[in-house]
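Pasting a structure below so you can have a look.
The complex appears here without one of its protein chains, the remainder shown in place.
For reference, chains read A and B in written order, and residue numbers begin at 1 within each chain.
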Amino acid sequence: MIAQRLESLGIVLPAPFMPAANYLGCTIDAGVIYVSGHGPIAGGQAITGKLGRDLDLDQGRAAARITALSILATLQAELGDLDKIKRIVKVFGMVNVAPGFNQTPAVIDGCSDLFVEIFGDAGKHARSAIGVAELPFDIAVEIELIARLHP
Amino acid sequence: MIAQRLESLGIVLPAPFMPAANYLGCTIDAGVIYVSGHGPIAGGQAITGKLGRDLDLDQGRAAARITALSILATLQAELGDLDKIKRIVKVFGMVNVAPGFNQTPAVIDGCSDLFVEIFGDAGKHARSAIGVAELPFDIAVEIELIARLHP
Partner (left out) sequence: MIAQRLESLGIVLPAPFMPAANYLGCTIDAGVIYVSGHGPIAGGQAITGKLGRDLDLDQGRAAARITALSILATLQAELGDLDKIKRIVKVFGMVNVAPGFNQTPAVIDGCSDLFVEIFGDAGKHARSAIGVAELPFDIAVEIELIARLHP
């Protein structure tokens, strides 16, 4: 069903992000999946730079949407089927900001809106959306997530 | 009982914060409530500015206390009764800082102290208290929380 929803929205997931070090893209504990911080990486290209200096709000929102797609790719690779997701529980959104840029909720909306487009009410989540000093490799956005799986 | 405790402390909760976008003030998953990042908003007014530039430590601590009240308002609205809270499990406190301000634990104490005033030992929690570059709309403090509910 989610696969059909993605198709009807014209969404093709990128290749899943593969951590190079001693950590994992996600872990599952007692029916809860914890997804590592993901960035706006698609087709081997990362969106880098600081909001308010290198990127504007629309570019930031697009980066958050691509980050959400990268998270979905990880979930798809781990679970085999996105229908196993019962609920998006929590999103933590971190925006790479230049001094003075504080429209961080509007940036992370690019992620939240995608989850609701795809999962409907089950995509609505608790959330924080903050501006941080630096992100790995200067990526524009980093997002981590907690979701509940169907038994 | 918690309602009486609030009354005896002279505490009146503010109106709950209503997210304007595709996310929620909190989610409940298997008896755990995840509360979204909240700010120091009371009576329609937000406390804004950076610690170490616009606000001093006492003002920051007061902002963290107001943020905790806003969280309690969300919990009250969601649960109907704060007695349903068994335990505050985890607090993540983020302080809007100017360069060089690192007394972030003393700021977030304004939140932690309130929880212990109200809930006693059940209000004691794991915690981090960090300084971030920017918070939404320049609010002084943002706090998110995990709590366990009674069955």
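Note that in this section a residue touches a chain if its C-beta (ideal position, glycine included) is under 8 Å from a C-beta of that chain, and two chains touch if they have at least 3 such contacts.
Note that this is a predicted model, so its numbers are computed, not measured.
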item: Of B:Asp54, B:Glu78 or B:Asp113, the residue in touch with the unshown chain; value: B:Asp113
item: Touch with the omitted chain, as defined above, among A:Leu24, A:Leu79 or A:Leu149; value: A:Leu24
item: Contact footprint on chain A, counting only the chain that is left out; value: 19, 21-27, 29-30, 34-37, 92, 94, 132-138, 142, 144
item: Those residues of chain B which, in the complete complex, touch the missing chain; value: 31-32, 87, 89-91, 95, 97, 99-105, 109, 112-113, 115-116, 123-133, 146, 148
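Just so it is clear, only the chains that are shown with their structure count from here on.
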item: Whole-Å gap separating chain A and chain B, where each centre is the average of the chain's CA atoms; value: 25
